[in-house]
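This is the structure I want to talk about, given as structure tokens.
One chain of protein is taken out of this complex; the other chains stay put.
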Amino acid sequence: MTEKSKEIINKVADVIIENKKYLTELDSAIGDGDHGINMSKGFNKVKEKLEAKDYESNKELIKTVAMTLISTVGGASGPLYGTAFLNISKIIPDADFDLDSLIEIGESAVAGIQKRGKAEQGEKTMLDTIIPAVNSLKESKENGDNIEEALKQCKAKAEEGMKATIDMQATKGRASYLGKRSIGHQDPGATSSYLIIKTVVDELY
Amino acid sequence: MTEKSKEIINKVADVIIENKKYLTELDSAIGDGDHGINMSKGFNKVKEKLEAKDYESNKELIKTVAMTLISTVGGASGPLYGTAFLNISKIIPDADFDLDSLIEIGESAVAGIQKRGKAEQGEKTMLDTIIPAVNSLKESKENGDNIEEALKQCKAKAEEGMKATIDMQATKGRASYLGKRSIGHQDPGATSSYLIIKTVVDELY
Amino acid sequence: MVNIILVSHVKEIAEGAKKLAEQMKQGDVEIIAVGGTPDGDIGTDPDAIETAVNEIYKEDGVIILADLGSAIMSVNMVLDWLEEEVREKVVLADAPFVEGAVVAAVEAGMGNKIEEILESIESADMIKKN
Partner (left out) sequence: MVNIILVSHVKEIAEGAKKLAEQMKQGDVEIIAVGGTPDGDIGTDPDAIETAVNEIYKEDGVIILADLGSAIMSVNMVLDWLEEEVREKVVLADAPFVEGAVVAAVEAGMGNKIEEILESIESADMIKKN
């Protein structure tokens, strides 16, 4: 499974790098205009690291992703995504992911981001994409959906969550300096989170 | 009288420049170690300015001293002495100084320093030299002392005031960051004020 | 739109704070960094402060941030030299230097009034880091 995970991460990296300009534009409107630069710096380095070495386990692979993002991103998204991946690395299995392990991965990510950023849902951050996505997986489990259906739902909810940030007022991060003026713009971190989730889902099913 | 004033200012400048190291050492103990550097920078430029041009009146001369100190000193003593001299320039007569005009000069200096620094006597600043010196002139006037006696007393009180700063705790300026630890050191600004007063007095009688 | 002057004892601090603030600014707020003595030492250059005020004074107002000691005294001295009409609209903020510069730049860029900006940057919350 580590080969497949490596493929997914590489694909995520490509998507982030492709969207460098878009993410930076979003951050220019309500932040300091570097989110795309930060994220593609981080994921370029991740690609280099994955290239350079074979990884024995998903644990090791994801820990490398985490530490690389932490060392290279430079913005708040560095510690946030870094801690998310670090948390994921602690619980990620090497076997094929079932719905339970996907939920656990999602919850670890949320816990990591909240540990660092102390934000809740509704504060116009990446959590507004990720929390609905994780909740959707949990609902799918309750409903007995199969994994493909669950992933499809998850992606849809992530996108909805991302778009919902447009109407939110930021109360965490730099965008909060803008107060009400942050309303009307999509959050850059919520957008990069959607791109990551979408890519993972598309690669998984 | 402007020739004589120019001579006095030149002498004051020389004394300050001679004491550059001493004043800097005092400032190293309770400040940022630049008072001597600041003051001799200022008075070196004052000497240049006096050299370059003839001054028609004491007013014009002292205003030049003020503006030069303001432009070149760089530390708090720049605006403080600068505003003192600026105030003096507004009232200084061209005739020989009598006790009344000396008192007026002193009071203008104190008013200027207090306008800028909002300090009172006892806060371990240049005012602890200057206020006792001015008060001494006023007492001399009440006592009917002649000008030589008045100046002699004034100098003695200035020196006493300067030395009294040793036992004071600073509550204004950088030395106040040291709290109680500022006690036991003579204030650099009180010292430069004493050097100025002493030199003026010695030149006047 | 309110303009901003950053007065530090150290040139690098003033210019660095300008760089950080400008990264966040929207619209065409002007920010001038004034730092150090005329000969490049640590300290303050009142003439440079005066020049900065004259350069970017606007009816909407100017906020000055200063770090400490002689920077504060020099700013107040320069303010006293201004004509009454200009003087009223130039304010030395009771705000943390770097943190205040960033928030002032953002809010000025949003077109906030000088009183609103001051309320934000003079708040005690400005120094909370946790």
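Observations on the model:
Each chain carries a letter (A, B and C) given by its place in the written order, and its residues are counted from 1.
Quick note on the criterion: contacts are C-beta pairs under 8 Å (C-beta built on N, C-alpha and C of every residue); 3 or more make two chains touch, one makes a residue touch a chain.
Remember, predicted model here, so these are calculated numbers, not experimental data.
Every visible chain touched by the undisplayed chain in the complete complex is listed here: A, B, C. Residues 31-34, 174, 177-179, 181 of chain B touch the missing chain (whole complex, contact as defined above). If you put the missing chain back, the residues of chain A touching it would be 32, 34, 37-38, 41, 70-80, 82-83, 115-117, 173-174. For chain C, the residues touching the absent chain in the complete assembly are 8-13, 15-17, 19-20, 23, 35, 42, 66-68, 72, 76, 92-100, 102, 122, 124, 126-130.
In the analysis below, only the chains that are shown with their structure count from here on.
If you average the CA atoms of chain B and of chain C, the two centres end up 31 Å from each other. Per-chain CA centroids place chain A at a distance of 38 Å from chain C. Between chain A and chain B, the centres computed from C-alpha atoms are 65 Å apart. Multi-chain contact residues of chain C (touching two or more other chains): none found. For chain B, the set of residues that touch two or more other chains is empty.
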